[in-house]
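The complex appears here minus one protein chain, its other protein chains still in place.
Let's look at chain A:
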Amino acid sequence: MAKEIYSRYPMVKYLRKEALPTALCPGCGGGTVLNAFANAVDQLRIDPKDLVVVSGIGCSAWIASPYFLADTLHTTHGRAIAFATGVKVGLPDKKVVVISGDGDLASIGGNHLIHAARRNIDITVILVNNMIYGMTGGQVAPTTPFGAKTTTTPYRNIEHPLQISETVAAAGASYVARWTTAHVYQLIESIKKALQVKGFSLVEVVSQCPVQFGRRNRMKEPAEMLRWFLKNSVPISKAKKMSPEELEDKFVIGEFVNRERPEFVSELNKLIDEVQEHFGLKGEDDGV
């Protein structure tokens, strides 16, 4: 039965079949993200041989590694972007993509995230924000909504969630967009843009974890979570006219920035050229 589904699914050619079925729970938003990413790659006609996908640790980290059929690097918790930085410097002509969770990339990995944005290194980050630590059993995350219940905030969360897209945009990224798993087509378009931008790009996907988040917050069914996303999403243009209080439990969606800035790896290679030129190290063998 499972085999038939895989053979009918047109994106299956991008998946590592020996790793299927995925370990994600039924109804997890991770499946939507994998699907959106595969569709973006397909629509752009990117050869998976030109892709290196890096992830950290968490449910969302598994979306692409091992399931996506490319060179995949499954790293330590929080460090995916730093590993990807080394990959991109070594392979400047490849598309280097990081797919991982909000806990992974924005909590333990928050420092790497803002510095990669500052450096503006040409990496695409797809950050799956399920507002919870799914893999470790539903503990509070830096993205958990104020007042939400988790296994480590059994009474209610008294911390305010980190606005990841705003932070990364302020840090200097070339492209930042946020969508939810209820906005699949917009999500695919943004992933496509992010993959084509030369510079650091972030696509934040607000995603459902019915098992660890929804269950404890009166949304047992995946569809209930999707309805919650739709009801509370505010386009960025509208959000600009709203007060912080009004925005407290809303999901601001859309493109945050899309701009050109000097990119790190090309600047690095330009510098190398200049230095070699300056010291007369380029060109013909001068018989030394």
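Methods note: a residue touches a chain if its C-beta (ideal position, glycine included) is under 8 Å from a C-beta of that chain, and two chains touch if they have at least 3 such contacts; residues count from 1.
In the analysis below, contacts and distances are computed from a predicted model.
**Q** Considering the UniProt annotation of the chain absent from this complex, which name among "Aspartate carbamoyltransferase regulatory chain", "Cytochrome C oxidase subunit IV family protein", "2-oxoglutarate synthase subunit KorA" or "Amino acid-binding protein" applies?
**A** This omitted chain is identified in its UniProt record as "2-oxoglutarate synthase subunit KorA".
**Q** Among A:112, A:149 or A:183, which one touches the chain that has been omitted from the display?
**A** A:112
**Q** One chain isn't shown here. Among A:35, A:60 or A:75, which residue touches it?
**A** A:75
**Q** Among A:91, A:223 or A:236, which residue is in contact with the omitted chain in the full complex?
**A** Of the candidates A:91, A:223 or A:236, A:91 is in touch with the missing chain.
**Q** Counting contacts across the full complex, list the positions on chain A that touch the omitted chain.
**A** 16, 18-19, 48-49, 52, 54, 65-66, 69-76, 79, 82-91, 94, 111-112, 115, 268, 271-272, 275-276, 279, 281, 285-286, 288
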